[in-house]
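Of the protein chains in this complex, one is absent; all others appear in place.
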Amino acid sequence: MKRSFAIAFALLAVGVYFGLIVTAGEQYLHADLSLGVSVVARTLIAFLSGLAAVIVFLGGDDIENYARPKILLVTGVLFLLVGSYFGLFVAPPEQFMGDTQRIMYVHVPTAWFALLAMTIGFVSAVVFLFNSDFVWDARMEGSIEVGVVFAFLLCCQGAIWAKPTWGVWWDWDPRLTTTAVLLFAFLGILALRRFVEDPVKRGIWSSVATIIAYVDVPIVYFSVKWWNSLHQQQSSPNTVSKPFWIPLRANAFGILLLMVAFIMLRARISALRLKHELAPPPLVEAQLGEAV
Amino acid sequence: MIRNVAAPAIEAMNVARRYGRRWALADVTFRVAPGRVMMVAGRNGSGKSTLFRVLSTAIRPDRGWAKVGGFDVEHEREDVRQRSALLAHQSYLYESLTAKENLDVVARIIGRNATAALLDRVGLAGRANDPVSTFSAGMRKRLSFARALLQEPRIVFLDEPYGQLDPEGFQLVDQVIRELKESGATVLVATHQVDRVAGYADCSITLDAGRVIGTSGELE
Amino acid sequence: MIAALRKELLLQWRTRAQFMAVFVFGASALLLFSFAVGPNAEILRQFSAGFMWLGLLLSSTLTLAESFHAEMENRALEGMLLLPANARVIYYGKAIANWLQLVLLGFALVPVMVVLYDAGTTRLLSLALVIMLGAAGLSAPGTLYAAMTAQVRSKQTLLPLLLFPLIVPALLASVKLTSLIILGDPMGQLSSWMKLLTAFDAIYWSLCGLLFGRVVEE
Partner (left out) sequence: MNGTVTGGWNFVIAAYSVTALVFVVYGVTLITRLREARNRASEER
């Protein structure tokens, strides 16, 4: 358990090195730290090792340990501070979007990790249905709630982005609309969990509902896309050019760590309640004197 | 599948089941040989109904395991269901359907008929075409009895079979249980009519707070 | 399967008064929608498809919840499961029965829509097909969620809360298809929407059948 935490951190460090430090070295120190790895490969490594870190962090998570989420929380905040500093004060305004482009540095990573949190919820639901291990029920509840919070945040950021860009708060953009639908679908699942007392039923039903809602994501996306096809197809905001990499990726790693920490914390709350609910029957001696 | 014929009809090992936070069954272990009539005694809330619901695969045990007719109640539910029937606390009847329709629905799903004969048997032939919603509690009990018998079970769980019945109904239940026994079926009867059932039961267990606190007679 | 379906249809036939009540509810919803827009015939005609499907959707939560009422009354559903009948058979019996009822309700709401919104069409066959596919999209997940929420306190709120976000694609496709049929289809979008709706139905009819057993077995 202890080892998996170290491995996850090492994976994260690899991702941060290739995704962030090499680029920062090129930009500001004019030093080549790439170790001969090409740009495309670096991006791929950063992406894959970040994903692997999330899997190892959560898969090898010791639900009894309360120090780890806090370490992750602090590290995540540090990344976010660095990323936001670069995003707000260092990165140049974008060619077309001007300064509003800076919203993208928090908006895009939030979108990635909202979807990832819900994917983790989906995976936990499938695992729970197969092995009935309540650790996965706790993880499912944690990741769904974090997914809901992120999706809510995403809708707020999306509205703030849409106003200066298209002049309206809500543009029925397929991605944003899908997020809103997802937000309501997963809110419904959290409500369902509140109304079911029996922990076994609660686990199974919410797993089933999670699977059903998650499968809906691509269908909702395509239906909204076609439905809204008469509107202008907005181009993707430019997040690919190198000057924008540092704030975007620093924030991405920061939000990644926050997401993992939030899920861990929330799963611990659920696990404590489940421990209470699933306690074995009390070992009282049968009172033979009172037999019928 | 070939199973050992001498194997117990019902075997429960450390069975426990929770409703919410309350353990309705804490730890129940017993075995019954085929063809026996066993009485399950115990006051209200002692776990009799929960035990029957676990054994008839209506609910899963949270701890322990049980086998009915040699089949595991958790993993071989279809096999258990094919061989057993439960007369439950709830009647399992559709209120808007008539007595005959209720039986026909069951008969069609499991591929049997002879519903008319069964209705006659439980004394409801005259009300066969009245909807269940007009029935009294005792008549519902009779109808659910017919519903359980329709499945031609080898192992029968009767939860309070005498509840709400008239004296004539008492006689009917006695007779049906006797016939089931003669046909070689295993019958478990949960009841408060201890004296009445003790007259014909081969053995008995007594439950309290979800545990077995007494056994009598030859269980195996 | 046939036996399970027959049972459902018999139950529905016995509660046909309920169906009339739901139909009146749907029709009055259509009437109320027009008050929200105002007596502008052109706008009403434009929105007619959306209003009809919203009316059907609102009515569907009533019929879906009702379909499990009889099952919960005396725990009849548990009784069915204890027969050596597969949970999947029970699910498909119920889902098909609910689908038939929704199709019937949809057909009944069409004349109301035509009269109120002046949204007539001669392509009745395609309209019927759309109603059948759209109702299938409502009934498959709706039956599964109704089975869950029937056992829960405050089921009236929970069923729409779970169901409405889920069926957004089916609703969008059905509304779009219906209005393409009524208002004409200049861009030839009909077939791609039809494919989307069919895909939604196929996915949820198989997925919900797989998962139903886990929901009702205890």
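To keep things simple, chains are lettered A, B and C as they appear, and every chain counts its residues starting from 1.
To be clear about the criterion, a contact is a pair of C-beta atoms (placed from the backbone, for glycine too) under 8 Å apart; a residue touches a chain by one contact, two chains touch by 3 or more.
Treat the numbers as computed from the prediction; the structure is a model and nothing was measured.
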item	value
Chains in view that touch the one left out, judged over the entire complex	A
Option touching the unshown chain, where A:Tyr28, A:Phe96, A:Phe130 or A:Trp172 are the choices	A:Phe96
Missing-partner contacts on chain A, residue numbers	66, 73, 80, 84, 88, 95-100, 102-103, 106-107, 110, 149, 152-153, 156-157, 160-161, 163-165, 258, 261-262, 265-266, 268-269, 272-273, 275-276
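One rule holds in what follows: only the chains that are shown with their structure count from here on.
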item	value
Distance-maximising chain from chain C - centres being C-alpha averages	B
Separation of mean Cα positions, chain B and chain A [Å, integer]	51
Distance from the mean Cα position of chain C to that of chain B, given in whole angstrom	39
Two or more partner chains touched - positions in chain C	218
Residue numbers on chain A that touch chain B, as the complex places them	197-198, 200, 276-277, 280-282, 284, 286-288, 290-292
Residues of chain C defined as touching chain A within the complex	141, 144-145, 148-149, 151-154, 158, 161-162, 164-166, 168-169, 172-173, 176, 189, 192-193, 196, 199-200, 203-204, 207-208, 211, 214-215, 218
Chain C-touching residues of chain B, taken from the complex the two chains share	56-60, 77-78, 81-82, 85-86, 88, 90-97, 101, 105-106, 108-110, 131, 147, 151
